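Missing here: one protein chain of the complex. Every other protein chain is in place.
Entry: chain A
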Amino acid sequence: MRAQLDSRKVFQTANYTFLIGISLLCILPFIHVLAISLSSKTAAAAGSVLFWPVGFTFKSYDYVLSKPAFVDALLITLKRVGLGTLINMFLTILIAYPLAKEVRDFKYRTAYAWYFVLTILFSGGLIPTYMIVNKTYLMDTIWALIIPGAVPVFNVILLLNFFRGLPRELEEASFVDGAGHWTVLWRILVPLSAPALATIVLFTIVGHWNSWFDGLIFMNRPENYPLQSYLQTVIIQQDLLRVASQSLDSLAEVSERTSKAAQIFMGALPILLVYPFLQKYFIKGIVLGSVKE
């Protein structure tokens, strides 16, 4: 008995140490970036900033917030997240509902399911996607960032499985009481699926927030870049061998380390704030949604 307790203690200590270590690995880079963004330029250039700001100043935040490029990009991303999440969620729910039916209720269910799953397995590839976006005149509009990914099939499958886990009796009872498919979906299934929906909303928001490559490819002017595409251009290392023959002045920008850090941190901040809120809701949702049969 005693030995068992000891071994459990050892296990727990090791476990906690390990998990705390992993958490630190995730958090420390953030703290480092935050510390640099709050430090004076000279301290950052000398590499003397680790986890605590040296020569504390808000200058870089002042500078970044007065920089139209950053603010514009942020607004575009906010627009994209708002519109994109709305459209994604609407389509996900609409598609998940019929696919959650049994074959006897919906004869071609399997065929349709494969039709969607196929797009996970095989994508059109970069160039064809570009050509379609180009030929449909979506280039350089916010829709180029939203429409090509409007149906996140993986999320559809998540939701579909959740719908299937709900008691069929609820649905049947509603039909008996005279409800149509529309009413069943929006008044019975959707409210009951809060935990699944919260998870998917989180996925969608993070996905839209973080994606940068499509912005680079589908936008024809840097002014139209969403935040992450813009940030990517800020932090990428310049090819210094090219500099000499061009303008030597641009070299002064290389050591703008503090403002780069400020932009990176501000780019991550909103999503950091969203996470705990949705996660909280998500845990609560699981408890409320559990089926008592």
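Criterion: contacts are C-beta pairs under 8 Å (C-beta built on N, C-alpha and C of every residue); 3 or more make two chains touch, one makes a residue touch a chain; residues count from 1.
We take it that contacts and distances are computed from a predicted model.
Enquirer: UniProt names the one chain left off this complex as which of "ABC transporter substrate-binding protein", "2-oxoglutarate ferredoxin oxidoreductase alpha subunit", "Cell division protein FtsL" or "Cytochrome C biogenesis protein"?
Expert: UniProt protein name of the non-displayed chain: "ABC transporter substrate-binding protein".
Enquirer: Which of these, A:15, A:42 or A:136, touches the one chain of the complex that we don't see?
Expert: Selected residue, touching the omitted chain: A:42.
Enquirer: Among the options A:119, A:136 or A:220, which residue touches the chain absent from this view?
Expert: The single option touching the absent chain is A:220.
Enquirer: Touching the missing chain, which residues of chain A?
Expert: The missing chain touches chain A at positions 42, 45-48, 125-127, 130-131, 134, 140, 213, 216-217, 220-222, 233, 236-255, 257.
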